[in-house]
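If you scroll down you'll find the structure; I have some questions about it.
Removed from the display is one protein chain of the complex; every other protein chain stays in position.
A, B and C label the chains in the order they appear, each numbered from 1.
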Amino acid sequence: MYRKKFFWVTLLVFGLILAMVTGCTQPETTTPQDGDEPDGPVAGADVVKVGMVGPLTGGAATYGISVRNGAQIAIDEANENEEIPGVTLEFISEDTEGDWSKAANAFSKLIEQNKVDVIVGAVLSSETEAGGPIAMSGKVPTISPSSTATGLTIGNPYLFRNCLSDEVQASQLAEYANVELGFEKFAILYTNNDYGVALKDAFEETAKELAEVVAVEAFMDNDENFKPQLTSIQRKDPEAIFVAGYYTEAAKIAQQALEQGLEVQFFGADGFYSPVLMEIGQDAVEGAIFTAGFHSGDESPVVQNFVNKYRQLFNEEPDMFAAQAYDAARIVIEAMKSKGTSSEQIREGLAEIKDFPGITGNTSIDEEGDTLKDVLILKVEDGVFQRLR
Amino acid sequence: MFSAYYLQIIILVGINIIMATSLNLITGFTGQLSIGHAAFMSIGAYAAALATLKLGLPFFGSLFFGALLAAFFGVLIGVPTLKLKGDYLAIATLGFGEIVRIVFLNLKITGGAVGLRGVPKNTTILWVIVAAILTIFVLNRILKSRVGRALVAVREDETAAESMGINTTYYKILAFGVGAFFAGLGGGLFSHYFQYIHPNSFGFLRSIEHLCMVVLGGLGNIWGSIIGAAALTAIPEFLRASADYRQLFYGAILVLMMRIRPEGIISGKKSRKIPPGKTSAWRGKNKFLKATR
Amino acid sequence: MFLQQLINGLVLGSTYALIALGYTMVYGIIELINFAHGEIYMFGAFVGMYLVTVFKVPFVIAFLLAMVLASLLGVTVEFLAYRPLRRSSRLAALISAIGASIFLQNLALLVMGPRPYTFPSPFTPKVYKTSLVTISRVEIIILVISFLLMIGLTFLIQKTKIGKAMRATAQDKDAASLMGINIDLVITVTFAVGSALGAAAGVMVGIYFRTVTPMMGLMPGLKGFVAAVLGGIGSIPGAMLGGLLLGIAEVMGAAYISSQYRDAIAFAILIIVLLFKPAGLIGRFMQEKV
Partner (left out) sequence: MSGMNSNNGYVLDAVQVSRNFGGLKAVDNVDFYIKEQEIAGLIGPNGAGKTTLFNLFTGHYQPTGGDIFLQDEKIGGLKPHQITEKGIARTFQNIRLFAGMSVLDNVLIGGHTRTKTGLLGAILQCPGDKKEEREAKELALSLLSFVGLDAKKDELSQNLSYGEQRRLEIARALAADPKLLLLDEPAAGMNPQETMNLMQLISRIRDEMQKTILLIEHDMKVVMGISERIAVLNYGKKIAEGTPREIQRDEAVIHAYLGVSA
């Protein structure tokens, strides 16, 4: 009796796994997928696959979808203009639900099933942390447009990123706020995630050297109510608040601070860069100053080209994620142009990127795979971003 | 033969089998609704990772250490909360799970919100298979014994069980302890597979996922949990083909599966003759197993 | 500062209370944790936002319409996902509810996109300031509407015929059915009313925090559920009390202990309360007859 049931269950489990194996491989049979393909010469490959990993559902979907949109534009442009002669780029995106362990599945699937040659992603730092080792063992170069965690790319020759480092922007901003603008008493309000913590640490360190930090408060991703923290901060009477978080929360924080009669200067980092900041924050975010790598008001044709295309295709304004993803994808294309389209060649190309004129500033990749970029400082004036520095 | 992708999914299926069967011991067999299983998993995951990184324990030792620590917390949470019944217990376990997640998010030693990096990749398919078989074997032995009968008796009718001389509190704590032990084992395998851990993968949504595996497979049936774990690990991967509609389909599949087989894929209900220790979960006096009518 | 935080807590708590009411009503009647309630709340907020911004409907009408449409959605979910499972175990129904929740959330994501939508406040912003506290007009309006809705609900349940039928059904379904009460109708009405309250909370949170997103139901849904349990699930006054207390506990925890541990403190309080009052603050703990 028992044995019999065990038999059926085992059979079912194996059946399921078998169904999965066949079910997933079938759609892929149209493209050649011999195991030794990545090392083949450039001339043979006419379709090069670019994968994308990020949260397309769940609480962080807004960032993942921006990244997908931004990268998509770059890929389409490359195909239209035949930037790499004889090569068509195919773009495949995979969802992570914002969960790093599911990001690992997405990486594996792209590398093993789709046989992508390069990956743009992941979006959240935790996702890239989990995906990095997989990319390394699969020898697929990966460039994250937005994972800012400290030391992320160290020790992984296949992992690169294209975003401002948290330390650099936060410490530069602290310096700017104190030295140029003369603020002496800061409060910090940070998201309790990798992004917020890294920004907070860097800002706090520099600000403490130069001036005074009177309050440090935390909030969680997707929080809406910041009144308790703001009330606590208000009592310490700071001159300025550094918000280490993304635009949605930042706008609400500014809004609620205003309602509460807490009138201070707001500072932020590249997470502020989105038109949504003004949409939600309205008057409250007027005058906010933050670091960024991208400025849509920039008159250079590359920037205007991207902004217009983004508006046309997705019916909204691009944010920081979209811009960095666009650049990340263009850096990948640049690497293909300079070295070739096999994974190994792309990796070599990425490692040698110097002064690439991106829409997020001149970008170089250092020996650890990290980026060096100019940090812009922007300010909200009359509801639009103006460049201060 | 298998690509690394399938290998990874099989490993995850294995880990989820450990998670689902151990939760089934608590919820399916002992009748204590728990929405905090991911908390035990995360305790095991972090403890095992730290044991490897900081104490230099060998892989096996780390796994055992993580599992033991998870069991300790299982008992610790069990002692005060187990006088709660049904949904009140469920919500207390949910709260416990969130507390654990937030603590990990803020602790220095666990890397806090940055996560814990550089855990060596020790988990192999062999280890997972061995651990899963061991879990099933141990749970089966427990369930077929005097202890297992007592657990099921607690689920079926607590008052009558008490009258039969069963110390229901003790057995509930025992179920939590053993369940948490294996959840911790699963967590240890998890962290040594991904080489990186971060608290946001152990939120209440993951606990809910474990619960879905158990209910979908069939409450109070070990083999059901195995199938439930395999199905709910594989389905989201299948659904990758449907791109943006993936989660939408996933939700719909859950609703449909419950409509088609509300008692789970395997349930002891149909078979009139059942082996000792294996029972159906539907007629007990336990509140949340009852129909809503 | 204490007084200010208390008000912060009350405003937050009153929205939790409204969400908790939806949970507790459904639970009181069919003992189901309606996991999709958070999504009904989100849906209500979206409808309200759409009516106000796109169709330029006056706020009051948008508010009421959001409640009506959300009740329709609530009833539909009940009909499709819960009713077929009424004879199955409650856990099966719970999983079905989770499925419905995932489905609705992702449907909204597909239809509306992931970006937050702005919900313009229909009230001219104004802040009332005293030496001790500041309170905004929106906050006062939220408090007033919440309390009006709670009073209305109490009236509905205590004084009307359908309210009596609901109470009877909650006590004993079989007896109620023998007395000629249409159980299906009572359940439908319960879902409708609970969903309408959830939508009201959604709209109010929408105007308070100015944004509406497909994911907005997740955390408040969980908190509402916790509040319902804290008060004693199945009890209407319990849900109100539980919601307010949870709001205050969260705010005080963040203010006086640590904002990093805000949610952990709220959950710890919940567990501690349950240890002393195992059936919630107002819940009836029925000793089983032997």
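Going forward, a contact is a pair of C-beta atoms (placed from the backbone, for glycine too) under 8 Å apart; a residue touches a chain by one contact, two chains touch by 3 or more.
Everything quoted here is computed from the prediction, not taken from an experiment.
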{"item": "Touching residue (missing chain; options B:Ala161, B:Ala231 or B:Ile265)", "value": "B:Ala161"}
{"item": "Contact with the hidden chain (one of B:Ala38, B:Val178 or B:Val255)", "value": "B:Val178"}
{"item": "Chain B residues that touch the omitted chain in the full complex", "value": "138, 141-142, 145-150, 152-153, 156-157, 159-168, 174, 178, 220, 268, 272-274, 276-277, 279-285"}
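Everything that follows uses one rule, which is that only the chains that are shown with their structure count from here on.
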{"item": "Chain-level touch network, classified as line, ring, star, complete or other", "value": "complete"}
{"item": "Higher-contact pair (C-beta pairs counted), A-B versus B-C", "value": "B-C"}
{"item": "Distance from chain B to chain A - Cα centre to Cα centre, in angstrom", "value": "33"}
{"item": "Distance between chain centroids, defined by C-alpha means - chain B, chain C (Å)", "value": "29"}
{"item": "Shared interface positions of chain B, touching two or more other chains", "value": "105-106, 244, 247"}
{"item": "Multi-partner residues of chain C (each touching 2 or more other chains)", "value": "106, 109, 260, 263"}
{"item": "Residue ranges of chain B in contact with chain C within the complex", "value": "27, 33, 80-81, 83-85, 87-88, 91-92, 94-96, 98-99, 102-103, 105-106, 159, 204, 208, 211-212, 215-216, 219, 244-245, 247-248, 250-256, 258-259, 262-264, 281-282, 287-293"}
{"item": "Contacting residues of chain C [partner chain B, same complex]", "value": "27, 30-33, 80-82, 84-96, 98-107, 109-110, 173, 222, 225-226, 229, 233, 260-261, 263-264, 267-268, 270-271, 274-275, 278-280, 288, 290"}
{"item": "Residues of chain C touching chain A in the complex", "value": "1, 4-5, 8-9, 11-12, 106, 109, 113-116, 118, 125, 127, 129, 134, 136, 138, 205, 209-211, 213-216, 218-219, 250-252, 254-255, 258-260, 262-263"}
